[in-house]
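Just one protein chain is left out here, and the rest sit where they should.
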Amino acid sequence: MGENPQLNAKGELKHLLSLEGLPARILRHILDTADPFVESAQQESKKVPLLSGKSVFNLFFEPSTRTRTTFEIAAKRLSADVFNLNIGTSSQSKGETVLDTVDNLAAMHADMFIVRHSQSGAAHLIAKHVAPHIRVINAGDGRHAHPTQGLLDMYTIRHYKKDFQELRVAIVGDLLHSRVARSQIHALTTLGVPEVRIIAPRTLLPSHVDTFGVQVYHDMATGLKDVDVVIMLRLQNERMRGALLPSAQEYFKYWGLTAEKLAYAKPDAIVMHPGPMNRGVEIDSSVADGAQSVILPQVTFGIAVRMAVMKILAESQA
Amino acid sequence: MGENPQLNAKGELKHLLSLEGLPARILRHILDTADPFVESAQQESKKVPLLSGKSVFNLFFEPSTRTRTTFEIAAKRLSADVFNLNIGTSSQSKGETVLDTVDNLAAMHADMFIVRHSQSGAAHLIAKHVAPHIRVINAGDGRHAHPTQGLLDMYTIRHYKKDFQELRVAIVGDLLHSRVARSQIHALTTLGVPEVRIIAPRTLLPSHVDTFGVQVYHDMATGLKDVDVVIMLRLQNERMRGALLPSAQEYFKYWGLTAEKLAYAKPDAIVMHPGPMNRGVEIDSSVADGAQSVILPQVTFGIAVRMAVMKILAESQA
Partner (left out) sequence: MGENPQLNAKGELKHLLSLEGLPARILRHILDTADPFVESAQQESKKVPLLSGKSVFNLFFEPSTRTRTTFEIAAKRLSADVFNLNIGTSSQSKGETVLDTVDNLAAMHADMFIVRHSQSGAAHLIAKHVAPHIRVINAGDGRHAHPTQGLLDMYTIRHYKKDFQELRVAIVGDLLHSRVARSQIHALTTLGVPEVRIIAPRTLLPSHVDTFGVQVYHDMATGLKDVDVVIMLRLQNERMRGALLPSAQEYFKYWGLTAEKLAYAKPDAIVMHPGPMNRGVEIDSSVADGAQSVILPQVTFGIAVRMAVMKILAESQA
């Protein structure tokens, strides 16, 4: 267990780098910890003093206003001081290494780093490097992982479906480039979902998909048949222009989630999407805004889940 | 009254989108509410806890450091948490619609949006879309409106001239492209100013200026004659390069406010400008820095007026 840099000697979560390697008890502990934050957000004041006096750094080597904002909100609601650093445009271009940047901020008495980087493994590298009292959260590294997204998805599924043990879940779209999907698959399996399906064109499947422990489908009709949860993936704009796909219209025709295709799923199936959505490409507006969509609740739960992760890390021992 | 999206069923201000359609009692209520904030700014601590625990989002689809800063200051002095989003460079470019962006931030439990957008009507669109508990302030939409600027101008005039009922006010310059001028004209008329004048070259007049209820002048000598208030408009740099104007020097010669031209106004006339100034283009430095200039007090009052608007909206019912 000492080899997993996310866990301390007592097996408690110390950094959040990837959902892979996290046991079910830790996943459930995070989801449970998020519950009261979903409720406190309804109060007159949304703030709680758990991280008061702490310094949280949004260390974004790759820009992402949306993700940065969710962590900034979560940290400020916990009363932390938040510092936003878009490193792509600063010291990095002055030739400083990532670890030197991190060492400098640590020397300024940083308590927590939220790390976004285009290279897989960047958050791991930082977590292994920093002093024992500093905590690291991976906010997306290359194609590798985006664990808080995976966690908010699990929170959402548990909120609407209560129990993971009987579920059939389909993940649809660009599995090849998605750092979210791997986190989701691991978490779903760990939490006991008996049937996880992948629905994707062959050009958007990772080469080692057979090792994922999932069932692969190449059409929506059979793939969505009787599922409880449909998780749509975002199709990156740059993919649409590339050689992997004929066109956005063509993609929508075969893989876009419409009311007709959604009808293959169970009548009470929920529809999820990590955002931002490409309406009319991977999802039809009637579904995105429809009664089965839980896309906006995902966003709401995302703040609570990030607060929960920050609380757990801040209270963990080195 | 129910058709005005700015007002709730009781006729109270709920969003601030435009000064058009706002009755005099509401305008006066905002100005009165600003009074104590002008005074609290002189205190050792400038902060009051009125918006403590609230989340205010500066949602700038069009960049403006100055305007963004004024709202950020106002919100922080009210003890809110402030989140700055420059959307031009983020999700928008990922293909997400404005309303999806707004829905996402609302799902993160936003309480108030300060909206700046290059398209007229953007703030209205957002106000009509959001959940009932969310408040929207228009911080400038296309050529349409910039209501807090209009309000701070009214505050400034009332501060120096006490009573609107006897005033002669001249607005000078690029009426065609000014989103401030329309707000000003409406507010001045509503508050009872009997004589509002416009002084501008024909190429910088809106086509429907005859419907504004103002007197139009094409020279400074007669236009400024005996006025109590001179409101200079900013000449956008891009206009100077265009076909509408011969040159900055030429513009200054005819329309720039110099001490000589100001002498046509009443001896105690005040000079206003929304900033940032083009010295030597629409205004001479001797006037901008002169005894009759109230340009910097406008800025001071602008913070108090924005605090007042935020307070009123936060306390209003849906």
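Letters A and B mark the chains in the order given here, with residues in each chain numbered from 1 onward.
Going forward, contacts are C-beta pairs under 8 Å (C-beta built on N, C-alpha and C of every residue); 3 or more make two chains touch, one makes a residue touch a chain.
Everything numeric here is computed off the predicted structure, so don't read it as measured data.
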| query | In the full complex, which of A:12, A:35, A:81 or A:195 touches the chain missing from this view? | reply | A:81
| said: Touching the hidden chain in the complete assembly: which of B:46, B:218 or B:266 does that? | reply: B:46
| query | Which positions on subunit B touch the chain that was left off? | reply | 41, 43-47, 63-66, 69-70, 72-73, 76-77, 237, 275-279, 296-297, 299-300, 302-303
| message | Suppose we count only contacts with the excluded chain; which residues of subunit A make the list? | response | 52-55, 81, 83, 85-87, 89-91, 94-97, 100-101, 103-109
